[in-house]
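Quick notes on the structure that follows.
One chain of protein is taken out of this complex; the other chains stay put.
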């Protein structure tokens, strides 16, 4: 399927950038003329993935978040959020609802939200290499 | 001077992305709490540079626009807009007001606007290599 | 500030607003906890009617306030959760331990 538009964003993994990242992706996806609900789904799942890069990926150093968003002619949006952080030992376990390694007030629902707010979620991770999360969301849009 | 935040955006050189690029940069620069006028200055000069990548840089192929925005602790914003297009033969001449090689309705005022809307404009270009435009704008901000 | 707090008799109400994410939750949490400490309310009411975005950080935020209020013997209720945030809430199962309701 043909990519009709693509953007890549690289940004510091700082919590002050959370809002910026999800809005940057959502505004780009807006070109597919999504409904408000579809756009909120994209925003929410991107927010979870970006927050994970900030909260979990770089416990010791200041790192970067790598975002790619692709729009396809048939209305598919595919967003990849990647870090070069510590990675995840056991991805299957990490994706279980309520599982969290973080203290504070993390709910362990990040991956569950990404899964239920998108059509397909792919997580690739390796300790020491980093984590890459791909969120696919089909935009039926206002016109349909 | 310390960089407090940085973002890089790579996006297709399509005219549909003009609005997206200037808003993406302006929203990022908003962290420095600019006045409405300062923000409009950034938006306008970024718009000129991005439009040039779309109108002039890639006459034959579909290319990319490379944007970097850096925010400094003292309130400086530094935005670089780059392409890997055809480049500019004579940069000094290109920067003259009203000079344009394009037909249509280009006014030849792009570089003049960038210059008068920013504190410092740097243009680097080489035929066959591409063009890189750096716009520096000091944000005094609402607080000052 | 993304939260405004008012106290009346034994009830403390926190009106949250704007976008709730991991970043903004920190300030909201601190503001509410300071007031819980001072007022020790019997009922903590979290009003979400002015919230425009929320991810799973909102779940942690509610859960954390619930626990903190309980420390002082108070219970927590959540009012006016916007429709777009209900999907996150259902995933959390919070409705099993906290009362959610809508006001007109």
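Read from first to last, the chains carry the letters A, B and C; within each, the first residue is number 1.
To be clear about the criterion, a contact is a pair of C-beta atoms (placed from the backbone, for glycine too) under 8 Å apart; a residue touches a chain by one contact, two chains touch by 3 or more.
Just so you know, these numbers come straight off a predicted model, no measurement behind them.
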Contacts of the hidden chain among displayed chains: B
Touching the absent chain when the full complex is considered, from B:54, B:94 or B:139: B:54
Positions on chain B where the hidden chain makes contact: 15-16, 18-19, 22, 36-37, 40, 43-44, 47-48, 51, 54-55, 97, 104-107, 109-110, 112-113, 116-117
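Criterion: only the chains that are shown with their structure count from here on.
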Top-ranked pair of chains - ranking by C-beta pairs in contact: A-C
Chain A and chain C: spacing of chain centres that average the CA atoms, whole Å: 25
Approximate Å spacing (C-alpha centroids) for the pair chain B, chain C: 43
Between chain A and chain B, centroid-to-centroid distance (C-alpha), Å: 28
Shared interface positions of chain A, touching two or more other chains: 16
Two or more partner chains touched - positions in chain C: none
